[in-house]
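The other protein chains are all here in position, but one chain of the complex has been omitted.
Let's turn to chain A:
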Amino acid sequence: MKGLLKGLAVTLRTMTRRSVTRQYPEVQPDLPPRSRGVIGLLAENCTSCMLCARECPDWCIYIESHKETLPAAVEGGRERSRNVLDRFAIDFSLCMYCGICIEACPFDALFWSPEFEYAEHRIGSLTHEMDLLGEWMKTVPPPPEIDPGKPG
C-alpha cells in the first residue's frame, strides 16, 4: 500500500501546480532560430549550380535553368552568359530535413526557417515551388549568437 500512496501523493502535488501543456493553435510554440521547419530560397543568390540537388541524400530538389547571353558591356568586349533559374522546387514529402543542401550551397541561397505549418491534403502540394520557397524567406530568423568558449 505504501508504494501506491507514494504515487498518489505525487499526483496530488502535481494537481496543485500549473499545467505545462500549451493550447497549440491559439498559443504558438517558441521555436529556437536553428529549428529545422522549412527551407527558404533566396532566388537572387542562386546560380543554379545544382550542388544542393546533387548532395541531397534523396534527391528531392528539382532545378531547371537555361543560359542567357548578355551582350558585351563595352565596345569590342566579350559576350557574357549566365544561368537563369526557371524552376527551383523542393519536395517536402521526400525531404528528410537534414540540411545538407543548406550546408552545400556556396552562394547562401538556402536557409532554414522554424515555420512548420504547411500540412497539405494532397501529397503533391508538398512540392514547394520557387515562389513559395521565396515566401518562406520572410520567416527566416537571424542566427543565434555563438558561445565561442572561455576567452583567453
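Note that contacts are C-beta pairs under 8 Å (C-beta built on N, C-alpha and C of every residue); 3 or more make two chains touch, one makes a residue touch a chain; residues count from 1.
Basically, contacts and distances are computed from a predicted model.
S.K.: Given that one chain of this complex has been left out, which of "Fe-S metabolism associated domain-containing protein", "Xanthine dehydrogenase, molybdenum binding subunit", "Multisubunit sodium/proton antiporter MrpC subunit" or "NADH-quinone oxidoreductase subunit D" is its protein name according to UniProt?
M.R.: For the chain missing from the view, the UniProt record says "NADH-quinone oxidoreductase subunit D".
S.K.: Quick one: which of A:M50, A:V84 or A:C98 touches the chain that's been left out?
M.R.: A:C98
S.K.: From the list A:P25, A:P71, A:G124 or A:G149, pick the residue that touches the absent chain.
M.R.: Spelled out, the listed residue whose C-beta touches the missing chain is A:G149.
S.K.: Using the document's contact rule, name the residues of chain A that touch the chain not shown here.
M.R.: Given the touch definition above, chain A has residues 1-4, 6-7, 9-11, 14, 20, 31-32, 34-36, 55, 57, 96-100, 103, 112, 144-152 touching the missing chain.
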